Each structure stands twice: as structure tokens, then as C-alpha cells.
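For this depiction, one protein chain was excluded, whereas all remaining protein chains were kept in their positions.
Take a look at subunit A:
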């Protein structure tokens, strides 16, 4: 897998997102309260605006989520699926903390999820 280094892990605040530009693709990266990382496409499919990284991070029935800041549809951070409209989803990308303590993402979309 091809990993791109983004920023220091500490640059991410708990329960907030940031946006990274990776080879022209906008990737929203989130850090949960427990410290796990997730990455989704930044494009909000409902509004057509690149804003998902600015949504509120939380949980729904235990599943980590982000809510679109424009019209509040909720997406699973794990799968990218919209939990308010199952016909809609956003891409979900692999993300990890590299050996040097920096956050890395890969643009190779996850097909099977369950990490």
C-alpha cells in the first residue's frame, strides 16, 4: 500500500477532524476520544460541499460517527456509510500512525472493512 504522511498525531484534537489534500483528493481524518483514527472522503454527498472534516464527531449505538456540518446527516467513521440514508456512502481510507509518530493515509479505498 502507498502511504502519504500527513501531520503529527498531536495535530489532531480528540473528537475533531482535519482535512488533508492527498494527490488532489480531499481526505477528512478524525481522531476519536479513545485515540483511534479514521479517514473518509471530505465531500459531503448531500450538499456537494467539501466539509465532512468539520462535522461533529460522536457515536451512534457505540459506532463512531461524524455528522455533516451542513444538514447533519450522520456517517459511520468505520464504513463511510450514511446511517440516515443507507443508499448513500462516502469513501473510507486506510489511516495509521507511522513509525515516526506521524499520521499516514493511503488512497487505496478499503473494500472490506472491519478494522
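Simple rule for what comes next: a residue touches a chain if its C-beta (ideal position, glycine included) is under 8 Å from a C-beta of that chain, and two chains touch if they have at least 3 such contacts; residues count from 1.
The rule is short, and it goes like this: contacts and distances are computed from a predicted model.
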The complex lacks one chain in this depiction; which UniProt name from "Competence protein ComFA", "Aldehyde oxidoreductase", "succinate dehydrogenase" or "assimilatory sulfite reductase (ferredoxin)" does that chain carry?
-> "assimilatory sulfite reductase (ferredoxin)"
Option touching the unshown chain, where A:37, A:57 or A:90 are the choices = A:57
Touching residues on subunit A - with respect to the absent chain | 5-7, 11, 13-16, 18-22, 24, 26, 29, 32-33, 43, 47-51, 54-62, 64-65, 67, 69-70, 72, 74
